[in-house]
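Below is one structure, written out as C-alpha cells, with a few remarks after it.
A single protein chain has been omitted; all remaining protein chains appear in their positions.
Here is chain A:
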Amino acid sequence: MVANRERIFLMAATIGLFVTFELSNSIFCNTLTARKMLFMNETLARPAPEVRSAPTARPLTGNEAIARGVWEAGTKVAAAYPGTPSTEIMENLGTYPSEDMHAQWSTNEKTSLDVAIGASFAGVRAFSSMKHVGLNVAADALMSFSYIGVNGGLVIAVCDDPGIHSSQNEQDTRMFARFAQVPILEPSDGQEALEYTRQAFDLSEEFDTPVVVRATTRLSHTRSAVNVGERQVVEPRGFIEQPSKNVMIPAHARMQHPKVLDRERKLIEAMNTSPLNRIDPGDRSVGIITSGITYTYVKECLPNATVLKLGVSYPLPETLIRDFCASVGRVIVVEELEPFIEEALLVMGLEVEGKAFFPRLGEFSPEVLREGFAKAGLMDAPKKTEGFDFAPMIRPPVLCSGCPHTSCFMALRALDMRVAGDIGCYTLAVVEPLKSMDTCVSMGSSIANAVGMAKAGTETKPIVATIGDSTFLHSGIPPLIDAVYNQANITVFLLDNHITAMTGGQDHPGTGKTLRGDETARVDYVELVKALGVEFVSVVDSYDMAALQHQLREAMEFKGVSVVISNRPCVLDPVKIKGPTFVVDQDNCTACQSCMNLGCPALTWSDNWFEGRHKVAIDPNACIGCSLCAQLCTSDSIRPLDLQEAANV
C-alpha cells in the first residue's frame, strides 16, 4: 500500500509535463465576403438588410471595439489590471503592433491609471481599462488628475456589471464620473464603442480632462459587425514644464479647482450640440431619455417612440434636455442601476418619471423594460405564457478537475481554521463540499481582515488569510507588512497557481511574462516575504495532501506571522494540463464518499452500489490525474489507469 501511494505521488509530481496546448481560440476570420442572399425563409423575407457589412466591417465584441478605438486614436501607452468584464480590452490591445503602442498588465488598477497618467504627462495619448470596482482602487489618482487635466489625451474604459454576473457588487460608474467631474461616454453597441472611444480622446484634449468610457457586461460581451477605420497619426507633444498644473500642492490645487468647474460649464455647453447626444424623432406623446445598452432595449420595445439618446451621461446637456422635455408629452427616463439621469433632471426642476417603473438593481433586458412600460401604461402587460413548470437543476461554477486550490481548502476545512478569504477562483471554496472560507470583501482584503480578527481577541480558532498570487501582488503586500509590523498572530496562505486564473489566465509579475508574452523579471515570493520581516515561510506542493496539512499545522502553531505558499500551476492556463487518468476499482470502493468531498467535477457516482450508496467513478475525459482523490481514498481504491489495469490482469 505504501509503495502504491508513493507511486501515485510520483505520477502526480510529473503531470505538469504531460501538457497539451488548448486549441487556440479561433477568432472571427477577416475574409468577409458579403454574400448574395440565398434561401430566405418567410420570417426573414423582409426589406433588404441595411448594409452595415461594408468591406471594413468586422465582427467585434464591445471590448474589441473599444480596443480598436484606442488603437485608431493613435494611443501610445495602454495599461490595465484584468477584471471581468473588462479584461479582453487589454488582451486585445496586446495584439496590435508593439511599434504602435506599448500595452501592459499593471499590478493593480491604480498603478495602471498612474502609468497612463505618466504617459499623458509625457505628451502622448494614453489609456487604461478596468472593471467597475477597479475604479475604486484607481480613484485616488483619478480625483487629483481631474484637477490636473491632460497633456496627451487620456481615456479610461470602465466596465460595469449590472446583474453581478461576476463581481462583488453592482456599483454605477456614472456616480464616480460626477464625483471626479470628468465626462463619461456611454456607447450602446459595438460601432459606438469604437467611435466613442476615438472621440473620447479628442474630448479629453479639447477640454483638458480625463474621459471615462463606460461599458456594461452586455455591451462588452456582445459581438456585432463594426466598421473599422485607420490609425490616426498623433504628434507627441512632449512634457510641458508647468508645475502649477502638474504638481498638486494645496496652492496649485486651489487654482485648479475653479478651472474644473469652468470646464464643466464649457462641457455642458458643448454637449448641447454634440452629435454624441441625439434625438430619434417619433410619437410625441411620450419622450424617453436613455443611454448605453439600454437604448437598444428601448428601441426593441418601443420602436416608434421619441427618444433622447444620451451618449454622454455626465455632464448633462441642460438646454437640449429642457427643449426635449418641452417638445414631448410625458418624459420617462430609462436607465440601468442608479437613477443618475433622473435625479439630475429632477434637480433641474423637470417633471420626469423613471425608477417608479424600472428596478434600481439588476441587469435590464427587453422583458424588464416591457414590464416597466406596462406599469407606466405605455403598453399592455406582457402575457405570461404557459410553459414547462419545473425547477431547473442547480449547476454552480466549481473548481476545475485537479485545481490546485482544492487541496488547500480541503486542508483548511480539516484543520478547522477561521479563514479570511479573498477574490479569485479559490472563492468557490465558500460552498460545499470544501466550505472553508468565512469572509471575502474586496481584492486584497484578506490579510488585513485577518489582522483585525486577531487583534479583536475574540477568536478561538487559528486565523488564516488565503490570497491568490495575482491578488497578493495587486494589494496583498502592504497588509502583509502591516501584519508583520503589528505582530499579528496569523497565517497567510498564499495560493500560488502561477497565473491570474479567475479572469481567464493573465500574466502578472509572478509569472515572468508580459502581456505580449515576452520574458521578464519574476517575483520571488519567498525572498519578498522574508524581506518584509516574515520569519516563518514555507513552500508546499498543493498535490501533497499530507504535506499541506503538516505545513499548515506548523504555521498555525508559530507565534507571529507565518506564510505558507502552495505551489502548482492552474490546470487551465497558461497551458491546459492533462495527465493520465485515475480510475476507481469498483470492487474495492466502499462508497464512503470521502473523495467526493473534494468536489472534483471528474468524480461522479457510478451505477454500482455499496450498502445503499453509490460507488464513485472517474470521468477519464475530465480527470487530469492530480492524484488528490487517490490520496484521500480510505480504501485505497483509486489508482492510475495503468496500475489498475495491471491489477486486473
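The rule we apply is simple: a residue touches a chain if its C-beta (ideal position, glycine included) is under 8 Å from a C-beta of that chain, and two chains touch if they have at least 3 such contacts; residues count from 1.
Operating definition for what follows: contacts and distances are computed from a predicted model.
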Query: What does the UniProt entry say the missing chain is called, choosing from "4Fe-4S dicluster domain-containing protein", "Indolepyruvate ferredoxin oxidoreductase beta subunit", "Dihydropyrimidine dehydrogenase" or "Spermidine/putrescine import ATP-binding protein PotA"?
result: "Indolepyruvate ferredoxin oxidoreductase beta subunit"
Field: Among A:Val233, A:Ile249, A:Val347 or A:Met393, the residue in touch with the chain that has been omitted
entry: A:Met393
Field: Interface with the unshown chain - residue positions in chain A
entry: 23, 26, 28-29, 32-41, 43-44, 46-53, 59, 84-85, 165-166, 189, 217-218, 221-225, 283, 293, 296-297, 299-305, 365-367, 370, 378-379, 385-388, 390, 392-400, 413-414, 416, 425, 428, 432-433, 503-504, 549, 572, 590-594, 596-597, 599-601, 603-605, 609, 611-614, 621, 634-635
